[in-house]
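This structure is in structure tokens; I'll ask about it shortly.
Removed: one protein chain of the complex. Kept in place: all other protein chains.
The chains carry the letters A and B, assigned in the order they are written, with residues numbered from 1 in each.
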Amino acid sequence: MSLIFILDLIGTMAFAISGTLSAMEKKFDLFGALFIAFLTAIGGGTVRDCLIGSTPVTWMQTPSYFIAVFMGFMATILFKRRVLRLKKTLFLFDTIGIAIFTVIGIEKGLMFGLPAYSAILMGISTAVVGGALRDVFCNDIPLIFHREVYATACLIGGILYALMNYIGLNENLTILITTLTIIMIRLLSVRFNWSLPKSDLSTEK
Amino acid sequence: MSLIFILDLIGTMAFAISGTLSAMEKKFDLFGALFIAFLTAIGGGTVRDCLIGSTPVTWMQTPSYFIAVFMGFMATILFKRRVLRLKKTLFLFDTIGIAIFTVIGIEKGLMFGLPAYSAILMGISTAVVGGALRDVFCNDIPLIFHREVYATACLIGGILYALMNYIGLNENLTILITTLTIIMIRLLSVRFNWSLPKSDLSTEK
Partner (left out) sequence: MSLIFILDLIGTMAFAISGTLSAMEKKFDLFGALFIAFLTAIGGGTVRDCLIGSTPVTWMQTPSYFIAVFMGFMATILFKRRVLRLKKTLFLFDTIGIAIFTVIGIEKGLMFGLPAYSAILMGISTAVVGGALRDVFCNDIPLIFHREVYATACLIGGILYALMNYIGLNENLTILITTLTIIMIRLLSVRFNWSLPKSDLSTEK
């Protein structure tokens, strides 16, 4: 499981960078930017742990997450020109992050004996809630609500994971296939500009 | 208690419809609309369960709530014209919903041995927090803060419940009277345009 842990930390750092960038756009002070970095990176897992009742929440028990957030934050503050130029690399890390977060969330849900549908929801929550909280605290409408096939990729990956888990496939293989599926769907969706239909209240045709 | 459970699901569906309508107004994509529907319908109960420490939270343990949310969401997306025309019916369901949610919240609080004042707060929280979260995530000022005698109806119902519970009235009767009181106050308040005084910071007369 150490590969998962390393990928988890990479995802955490990528999320912290995205949080710091959002805060810089709003010209928050340094503490505010660190707070948003932290919220973005650990918000999803925290909400998952509170809902499941797995407390104290994960990041309180090992400093690794905190260090990953801090490194992402410092790198963004100190090298913002270079970070901005690395947009494609960041996007890749971020995508790996949501894939890993989804898998970790589902595994934790199943470990606590939740039914499959709840475990899948915990996976999606781990992956998307941090970004939604970042946007709410920056006073924006959450991005995940109107851009990209993002949560949908997590949903498809989650259902796949539950199916493979149900038929008893090897765990590492299950994790690998789920992760790659989520990453592939997101990369393809951005490459080909896929997006979900918008909901709309107007009734004219 | 099966009547309560059915009314609970009707309330959940009504809340999901109101969440979906809010998201459609903001033109969220389909995932975003489903997320808001879910948040509106189960947000209040989730916060209650986290505060009490009753985890994993209720909707994780039975798919009924999820199915109710999904049905409300699908109905709104597919039949939006008809849903919009049903405004009065929806309002009635919504009102039944908050009345039932208040009762369920209080009962859960008392079941966990909370003092009466906390149990009443849990009832109000169950009924109003979902709608407040819906508005925060849609980047609006929560409606419950500036319209209608809504939370007040829950408060009066809650105090009534605690009193009847204290004097040892039959539980079903207590539930019935509380529910009907909340429904009646809300219907009357909308009919006669009652509203709470606004707070105001300006000090001129």
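Operating definition for what follows: a residue touches a chain if its C-beta (ideal position, glycine included) is under 8 Å from a C-beta of that chain, and two chains touch if they have at least 3 such contacts.
Just so it is clear, the structure is predicted and the values come from calculations on it, not from any experiment.
Undergrad: Tell me which residue among B:Ala14, B:Ile36 or B:Ile52 touches the hidden chain in the full complex.
TA: Missing-chain contact among the listed residues: B:Ile52.
Undergrad: Pick from A:Ala16, A:Ala68, A:Ile96 or A:Cys138: which residue touches the chain that isn't shown?
TA: For the chain that is not drawn, the touching residue is A:Cys138.
Undergrad: Of the listed residues A:Phe31, A:Tyr166 or A:Phe192, which contacts the missing chain in the full complex?
TA: Checking each option in A:Phe31, A:Tyr166 or A:Phe192, the one touching the absent chain turns out to be A:Phe31.
Undergrad: Spell out, residue by residue, where the missing chain touches chain A.
TA: 20-21, 23-33, 35-36, 46, 50, 53, 55-57, 59-61, 63, 66, 77, 80-81, 84, 136-139
Undergrad: Across the whole complex, list the residues on chain B that are touched by the chain not included here.
TA: Within chain B, the residues that touch the unshown chain are 50-53, 112, 114-115, 117-118, 121, 132, 136, 139-142, 144-147, 150-152, 155, 195-201, 203.
Please note the rule applied: only the chains that are shown with their structure count from here on.
Undergrad: Suppose each chain is reduced to the average of its Cα coordinates; what separation in Å results between chain A and chain B?
TA: 30
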